[in-house]
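Of the protein chains in this complex, all but one are displayed in their positions.
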């Protein structure tokens, strides 16, 4: 099973992605999903996501393959959007299917946690008053820092 | 926010349920879901789910309210199907929305774990060779046992 | 007293529900189980191993010492297997 990994500007169709992971199968007992969305905190008007074409997809495919090694997944889909997104817009989808509920739930949480810390994406916030700023990584979220600082 | 809790024979529409939790909101950062499905293990032909009308809905509403107390959820939906279901059919849906991803993921896992151990449902398996049997609770899943045996 | 039976308890008893009026000595769940086990061969089969039986009184999980009275709704069933 090869995980499906996509970085795209377009919205994703969660129902269609779920259907694809289940089509023709009777061995899936649990299907977990996580959708991350843009919040309108502090008057946020839009969020713009930038990525590193090539490396980002490779990095996500690598971690998705790792998840498939750690948990017995029958299906795994990761879709991350880029570009300018308004409040309420979906940013990221993680879908994990397994015979067992615990495996699907744990793999889903693992993947979304990793996307926060390990995938080359950068977020710029635009506010209603015209301010703009790059979102700063939380220390806890910056897994790559160790590699550099050691 | 009152959780939406339903026990029904009909299939559920996951996309519509998600849309309902997000409609008009810009304060949701994470939407976690879990769908449990019928597996065709050991030649299973169908699974029939029985419940205790009244108590089952009350019990689920109670645990959903507890989840809303433990985690800052903006939305929570639990739909559990009953009746005779073929392999591949969805049995249960748990949906949790929150400003923060960890809250939505943890509440979703909490609710599905509890449904396994605390909600009055009983499963009967029918196999291709005509055998039928009631699914036995795993000792680890039988939270009610303590109340009785103490 | 309104009784409900679910899953294999229902199948062994042969009934989904019944109304009964046990003697006054039946004051709690344990007493009711002993009374029911002597009611018919089906009841006897259903309650043969009380460790396999769970009980709810008025839709709340109960234990052997939970009191029961004439106005109560009392359900017996196996350990739950939902989700």
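Each chain carries a letter (A, B and C) given by its place in the written order, and its residues are counted from 1.
Convention: contacts are C-beta pairs under 8 Å (C-beta built on N, C-alpha and C of every residue); 3 or more make two chains touch, one makes a residue touch a chain.
Keep in mind the model is a prediction, meaning the values are calculated, not measured.
A.B. asks: Give the labels of the shown chains that the missing chain contacts, considering the complete complex.
C.D. replies: Within the full complex, the chain not displayed touches A.
A.B. asks: Residue by residue, what part of subunit A touches the chain that was omitted?
C.D. replies: 36, 49-52, 54-55, 58-59, 80, 91-92, 112-113, 115-124, 134-137, 141-142, 144-145, 147-150
Following the convention adopted for this analysis, only the chains that are shown with their structure count from here on.
A.B. asks: Just how far, in Å, is the C-alpha centre of subunit C from the one of subunit B?
C.D. replies: 26
A.B. asks: If you average the CA atoms of subunit A and of subunit C, how many Å lie between those two points?
C.D. replies: A distance of 50 Å separates the two centres.
A.B. asks: Among the residues of subunit C, which ones contact at least 2 other chains?
C.D. replies: 83
A.B. asks: Would you please write down the residue numbers of subunit B that are in contact with two or more other chains?
C.D. replies: Residues 36, 112, 116 of subunit B touch two or more partner chains.
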